[in-house]
Structures are given as structure tokens and as C-alpha cells.
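Rest of the complex left out; these chains stay put.
Lettered A and B in written order, each chain numbered from 1.
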């Protein structure tokens, strides 16, 4: 990633851009990762990306889904939820409505795939780790906060298994974090908050590992289709953001 | 309530009872009521009864259910949820299971009735206040913590309406709090935690107003049927507990 910034197309960056939050275009919101937020789960992290706060718990169960039974492999899965008043207007509770909606399913599938990408499931053994990501307060970027926090909860849960000597070898093959990027008022910006997200032209969620490899890219042109140059600029921003987030994960896990 | 203690049947109280938590039989767990825990809701309170932590939000909407439309009255309702890993073992997410279970419905109906008891719905006007009580961590007594916390969130929401001069007169007709009581190892005790709740003979949830009036009583003999003397002792304990909780609500609202 040494040369990435060099490839950032110059004309797009406006010097006088004023983000609603006053941040620089490539500046993350204040990030916190509070471990052991609740006490029952094997991993429990309250992650904040600014005003977005997501409680991520990792639960270890000594069983696997039917399609894996007897294969000697473990499973990592995720569920996502939003408290009804995490949002500006109250949204209906999905349990009361009778099921999870399309957006919820889309997000929890993304979280699950992302976390599976950093685990050697054979090394995990026949057990399941479920990552429950519940949004206490939403201000944009809940799915990227969820992935970033869930990784820390997952590591705590796996460390617990290691301490109890239940694993023969380390199943962790890398770190994973995620961030959103988008073109806002014509400028590529990092880590959109709700004010930006709801008015941006292009929105992309990028999941990467600590080595700069891409795990998931989901980009959507909200207003107009985005050009290859914009895409390149967004990927550079995302790489920088994820690198910073991985560093924060390391620090959080070191304490 | 002056003479209540006098009526507490003596032989039942064992001097050498040792509760798992080390508390005295008539001692509440440490209680906290943290207002403005999240920022979107008109009222938002994180209530803790020991390790039980419930996020209670009050959401004001300018509409009423169909059966009240055009009648000039408001509505107070509640929904209850439990994060999947609020419990010692992970419980399945109700949204994923396709609906709310019987226990959830029973509890949220209780919360709703309890809070309606302290509001003059005609004075509220045609609007609905929904109290969402989501358990972040469970250690017994989630429904009584929810009622006690939801009252504070409700008052915050109503104070917001008052400040915006949307109410002609005050709809609050009293304070409401709730506590559990039970017979544990033959001794009536106040505010059961999970260790006590799962092994007690009799369990009762009592909702009262600040004047010592009863709003809801739900008592269940888990082991053997309870005698009238036990019931009397439990009600005395509950009265004391609710009086203390009402005082804590007053203090929380005064800050």
C-alpha cells in the first residue's frame, strides 16, 4: 500500500470541502472498542464509530449446523439487529413484525462471510461461534462498525478457547476490519456518518484484512454511476481507514 | 405503610440466612438509573438492578392505534426484548425465530399496563408513547427493572412534550416502580437475582405506585403453594422495595 496515495486522482480532492462533522476527507470518526461490555458472552465488545454504537458478542457453542456435522470443521456465523429506537425515528421491532427484513439479512450475511475469512475452520474444530451485532445507536456505518467490533469479540472468544486448551492450533489467520467510503458532494470521503450517508452519490463498504487484501467490496451508486477514477480513489481511502482500524483492534486486544 | 413491618411474621425470618449475594433479606441490589443513554429517543434510560441491565427508551409518535382514533386520548405501550447473549447460554433471536414468544408477550403486556396506570391518557392527547425495554444483560428481575427504568424514560419524554408546550395539563398521575420478592430457602427476600430466582419456592412481581397502592401483583408458587402469612410478608418486603425505588427515580429525575 506504499504507493496508493500517489494514485489518488488529484482533481477530485477539494481543499475547501466542509464535512458536516468538520472531519478531513480521509479522517475516521472517533473509534472506541470497549471489551467485556457484558459478562456472559465469551467475547463482548461495544464498538463506537462516532455516534454509531454496536454491541458485538461472540458466543461459543459446541455444535455445528447440520451441513457440517461430522466433518471436523467449525462454523462462524453472525446475526444483526437494531434496537427499535436506535434510529432517529422509531423503527418497528423485527420480532414483532414476524421476521427479519431484507436489509437485516443482507447485513448479517456480510458480517458472517467477513469473519469467516479470518478463521481456519478446521483448526476451530466442531464448534460454532455466533457473532450477535446489535445496534444500540445508529448514525451511519453500522455494518462496518459491527464487523470491526465483532472481530475483537471473536478473538476474545478464541483466546478463551486457547486458555482452556481446547484448540490444537491457532484458527486465526488474519485480522479483519471494515469501513465505508463514499463520494459526498463530489469528494471521496472516509467513514460516512448518517448526515453524509443519506445525501451521498456513491456508497461503498469495504472489508479488508490487515495485509491490505480485500475480503468484501460492496459499492452502490446512489445518484449517478461512478467512474473508475472515483472507484480507485475510494479504494485508497478504504485501505487507509482499515489499516487504522486494524491498529486500533490490536491496541484494544493488547490491554 | 407505617405498621407494615410489625405484621411481618417473625418465625419465618432466619437470622443466619446467607443470600448468594451476601445481601440482607430486605436489601435491594445496587440500583442505577442512567438517563440519556442514547440520544435519538425522547427518553432513554439504562437501568441496572445489580448485573441486570435494561435499556429503556421512550418514543413519542403523533398517532394512536385504530381503536383510539378520534377519541382524544393517547396510548402508552411497551415492547420487550432480550439480546441473544444477555443470558448465560445464548438464546435464539426472536426475529430470526419468526415471532415473539409467550414469555416476551406476557412481559411486555405487563410493562404496558403498569405504565398506563400512572398516566391520564386524555391529558396526553392523541399520541402514542412506546417504551422499548431491551435487556442487555440478564441476572434475574428483568421485568421489574424494565418497569422501573421505563417510568424514568417516560417522564423524560413527557417533560419534552411539556417543554415544547404540547400538553394542556400534566398527564402524570403518579410514579410507578416494580420489584420482585420471593421465598428463598424458606425466607422472604427482596429483589431476587438469577441465582435465587432459579431456586426459589415462590416468586412474585409487584408493581406499585409511590403512594403504596398496588398496580399489578403476579405471584407464582414454583415449589409449593404459599400460605397467606408468606404472601403478607412478601407484600411488606415489596412495599419497602418499591418505596426505595421510587425515591431513586426521584433522585435520578432531579439531576
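Everything below uses one rule, namely that a contact is a pair of C-beta atoms (placed from the backbone, for glycine too) under 8 Å apart; a residue touches a chain by one contact, two chains touch by 3 or more.
The structure presented is a predicted model; accordingly, all values stated were derived computationally and were not measured.
Undergrad: So we've got 2 copies placed here, but how many does the whole thing have in this file?
TA: Copies present in the complete complex number 6.
In this section, only the chains that are shown with their structure count from here on.
Undergrad: Can you compute the centre-to-centre distance for chain A and chain B, using the mean CA position of each chain? Integer Å is fine.
TA: A distance of 35 Å separates the two centres.
Undergrad: For the complex, give me every residue of chain B touching chain A.
TA: By the definition above, chain B touches chain A via 38-41, 44, 51, 53, 55, 57, 59, 61, 79, 81, 83-88, 90, 93-100, 104, 130, 132, 134, 136-138.
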